[in-house]
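Only a single protein chain was left out; the remaining protein chains are all shown in position.
What follows is chain A.
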Amino acid sequence: MDDLIIAGEKFSSRLIMGTGGAPSLEVLDQALAASGTELTTVAMRRLDPGARGSVLDVLRKRDIKVLPNTAGCFTAGEAVLTARLAREALGTNWVKLEVIADERTLLPDPIETFDAAERLVADGFVVLPYIGDDPALARRLEQAGCAAVMPLGAPIGSGLGIRNPHNIELIVEAAAVPVILDAGIGTASDAALAMELGCDAVLLATAVTRAQRPDLMAAAMKSAVVAGRLARQAGRIPRRRYAEASSPMTP
């Protein structure tokens, strides 16, 4: 499979993992290993003096690049501060920008997200914004200097798959930066579909970490992303209303 390139950095895996939802760091470690991921998100939270072990140790041991997110932020101001704290704590200027509108849907707030993206790009960040499946917003964020766009397939943790494949195709058609399908993936066929639609990568967490066997689902996702990418590059046959014989019709 060809490399994924984000902001000039190469990744041989097109599966980006999240770390939320895993019952333990051991389960997470096994799932990340099985996924083959090279880029994985973490959240920033108040330091808990009683916490045992760190997700950072797991990523460091596996040589996985850390992608801090701004999960939990409701305003551009909160997201910018969280990104700056992540840069200071983790030594990376990459950020998955996530500004949510409300806790019930966890849908991204487009106004706050765009505001934060402009401020973070101006501050030298490599910004990967999580957005709705909105082609117009994706284009505006690319013009604002974002390094990728991350449209959702469905709400975070819902496992509903890709609810509007047509919009994802429209985003892919117009984008010159990588398109990363983020959120909503429930099982391997969803990840394969994202890649078949032309996405450059898939980001998922819950589908693996809350599967009955996370390591097995991680392996399935790895295969699905590869299969979907190859199918996209191969070029699928057109859909037809009626049969087209694949054997000669003459005797």
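Assume contacts are C-beta pairs under 8 Å (C-beta built on N, C-alpha and C of every residue); 3 or more make two chains touch, one makes a residue touch a chain; residues count from 1.
Assume contacts and distances are computed from a predicted model.
Participant: Suppose you had to identify the omitted chain by its UniProt name; would it be "Sulfur carrier protein ThiS", "sn-glycerol-3-phosphate transport system permease protein UgpE", "Extracellular solute-binding protein" or "LrgB family protein"?
Facilitator: Listed in its UniProt record, the absent chain's protein name reads "Sulfur carrier protein ThiS".
Participant: Which of these touches the unseen chain: A:A86, A:A116, A:I162 or A:V225?
Facilitator: A:A86
Participant: With the missing chain put back, one of A:T37, A:N69 or A:T113 would touch it. Which one?
Facilitator: A:N69
Participant: If the hidden chain were put back, which of A:I6, A:A22, A:A79 or A:M195 would touch it?
Facilitator: Residue touching the chain left out of view: A:A22.
Participant: Residue by residue, what part of chain A touches the chain that was omitted?
Facilitator: 18-22, 25, 28, 41-47, 49, 51, 54-56, 66-69, 71, 77, 81-82, 84-90, 96, 98, 205
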